[in-house]
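Have a look at this one before I ask anything.
Here the complex is missing one protein chain, while the rest keep their positions.
On to subunit A.
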Amino acid sequence: MNDIHLIQEIERYLDGEMSAPEKEAFESLRRSDSAIDRQVTEHRLLLQQLRANGMRKDLLRRMDSIHAKAEIPVAPPALAPVVPLRSRRRTWLNLAAAASIALITSLATMAIMQNNAKRSYTSKYEDVRRVLNNIQRSQNALIRDISKNNPPLNPGTYGGTCFAISRNGFMVTNYHVIAGADSIYIQNNKGEAFKAVSIFEDVSSDLAVLRVADSNFRTPALPYSLKLQPSRLGQEVFSMGFPRDEIVYGMGYISAQTGFNGDTLAYQVSIPVNPGNSGAPLLDNSGEVIGIITGKQSSSDGIAFAVKSGHLKRLLDELPKEKFNRRDLKQKSQLGGLNRVDQAKKLEEFVYMVKVYN
């Protein structure tokens, strides 16, 4: 079927000139061939508009010939009194509205500017613990409570990350993650959850030691050790944490020897961190723990801070010797010499999500 013929057929179809069997055949062709179907639609639109234009112009012609007969009223005086009164009132209204908008805008601007100025001093540093539930959810929980009288599974209020520092359930995380906690649960990447208690907290270095409540809790031998010598600038580092319900790997480098505002307890690390990364271990290439992620600079992206591992060591020295086995962390790192994928796979088992309820 050539194009002229096709157009002819389309026109016959659109004009209803086809016999019933022809029409049926054409419609099945239309259904099977989308290109033809589109052509039909376009052609119909085109002809419709072409004819609509013809009709509109024809109407205008007919109206023009009628117009000669139409009676034209003598131009009456304009309805003067109503118009200016209304418009003057409107002018005042507009002025008043404009003035109030200007007032509100300037007040709002001032408020925002002041607020910002204040904030710029106070909130350059931000914790990266994760707020897990929102008002909506707690309201839902309340409603469920009343109607069904069975307690809902609370998803936890705050979340962070912790990692094992011994085989029998000692974990280290950030103090700000577990501050004010009623109860603490830790959960590994397989979804197994364990109740934990905070046994040691150090506000100044923002570190806390947790212990799994189950005294039979055992992990395999820790693959990493604690590196006590300070790390150098440009040292490549990586971390694993729980900014979401799945463990997330991130890598970066030590970008400064001091933390926020020259804090010598911490490193500045260029690594992507998000709420929930608090308490995540920071490891170097050879798989030694060199720090613990604590926060980030809110004003700029990619700047995170990590407490140096030396402070963790000091903390651990204060733990009761009979329960906390220091040697667990002093083994030679098993991560050295492995590629990053294998390092991450091994490390994954020893990093836990912290869920805090309060």
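Assume a contact is a pair of C-beta atoms (placed from the backbone, for glycine too) under 8 Å apart; a residue touches a chain by one contact, two chains touch by 3 or more; residues count from 1.
Assume contacts and distances are computed from a predicted model.
Here one chain is missing from view; checked against "Signal peptidase I", "Sugar ABC transporter permease", "histidine kinase" or "Sigma-70 family RNA polymerase sigma factor", UniProt names that protein "Sigma-70 family RNA polymerase sigma factor". Considering the whole complex, the residue from A:20, A:70 or A:221 that touches the absent chain is A:70. When the whole complex is considered, the residue among A:18, A:47 or A:179 that touches the unshown chain is A:47.
Counting the whole complex, the residues of subunit A in touch with the unshown chain are 3-4, 7, 42-43, 46-47, 49-56, 59-60, 62-63, 66-67, 69-73, 75-79, 82-83, 86-87, 90.
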